[in-house]
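Note that one protein chain of the assembly has been removed; the remaining protein chains are unaltered in position.
And now, chain A:
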Amino acid sequence: MYIAASRSPDLTTTDPRALPRRVPANVVALGVVSLVTDVSSEMVTAVLPLYLVLGLGLNPLQFGLLDGLYTGATAVVRVLGGHLADRWGRLKAVAGFGYGLSAVCKLGLLAAGSSVAAIGVVLAADRTGKGLRTGPRDALISLSSDPAALGRSFGVHRALDTVGALLGPVAAMGVLAVSLGSYPSVFVTSFCVAAVGVLLLVLFVRDRPGAVDRVAVSSRAALDLLRRRDFRRVTLWAAALGLVTVGDAFLYLVLQRRWDVPVAYFPLLPLGTAAVYLLLAVPVGRLADRVGRWPVFLGGHAALGVALVVVCGPTAGPGLAVLALALHGVFYAATDGVLMAAAGPMVPPELRSTGFAVVQTGQAVARMSSSILFGLAWTLWGLRPAVFAAAGLLAVVVLAAAVARPVRP
């Protein structure tokens, strides 16, 4: 029944060169869809503050407060979307609905005008679309791939995704330059780009092959998933690691303060992380296929721990700032897709989308809690003690997770 799960133990001994050399077409198609969609969404993210303040004359301080609320709401939607996709046996349709919803929201921003409530609703719907599609999409990637090459498949997808995220702000700048600062043009262009993404999904992405056994995909079966010891353990360990993970913005803040990065360049720091992530996503994914996904996943967290020590260490040479950013990129390359590759074989194919949604939600909620806790520690103790405490906790949890080895091999 669980072919993937039962096969995985012998796969470490398989010579990786025996794997199919080509990345599955479906994975590439999903990667291109993500690339195009990320161009669209990052365009809007880049101009949203300007639009709210200058275009609409709103006070953007109001919007930051809603952020936590959205994260909580998308967590529920994510699990629901993942499960419905499994239940109906329609991964592509649910993912497509998520992509479509986010696309329409770009026009919704125009329609919302200057109403704070309406903009809040549109942004929430946009996030809902993102939450809905993630589980089914990652399930499609894993079901389209040879179980022994999951790391590589997720690496290829995440690399393409990151290219889109890097191109988005550039596209937004181009549109603003050509239109002489017209925000509606950015939203309309963003919608058109997102629509191209949906079109590519409809035309080139295949739903998972084979008929689905309806009995196996009841909500009961989904709940039974958590009874599976290996799945439960990987979910809990991923969440535990998420709980001691310092959020991106904090790391960039420390970097900015320590090295006195001019504030104008502050938004460029994430680009450093993204560039390293882009370069390493595929090689690190392949490495995970070869040496085991859990060690690589833990290695990524160790890289983050080292980055934290570097940014708060005794010396502050410019090389160390670059090193910290590079390590942060390694952290992403070794954790984001690799976790999916690690968890994939533990979930029966017909519950893959539900399973991924559960793992991702656990991690997302844990990371949100960690941000709140870290913010608190920072306020109480100051930045450096808080960072050192976080690095210490991270080291402890990584060691414990290495001993526990919830993923075999």
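Note that in this section a residue touches a chain if its C-beta (ideal position, glycine included) is under 8 Å from a C-beta of that chain, and two chains touch if they have at least 3 such contacts; residues count from 1.
The rule we apply is simple: contacts and distances are computed from a predicted model.
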- prompt: Name the chain not shown, per its UniProt record: "Succinate dehydrogenase", "WD40 repeat protein", "Phosphate transport system substrate-binding protein" or "Response regulator"?
  reply: "WD40 repeat protein"
Task: Pick out which of A:Leu30, A:Val77, A:Leu109 or A:Val193 touches the chain that's been left out of the picture.
output: A:Val193
- line: By the document's definition of touch, the residue of A:Val79, A:Ala112, A:Leu140 or A:Leu253 touching the omitted chain is A:Leu253
- line: Touching the unshown chain, chain A contributes residues 45-50, 53-54, 57-64, 67-68, 116, 169, 172-173, 175-182, 184-185, 188-189, 191-193, 195-196, 199-200, 203-204, 247-250, 252-253, 256, 263-264, 266-268, 371, 374-375, 378-379, 383
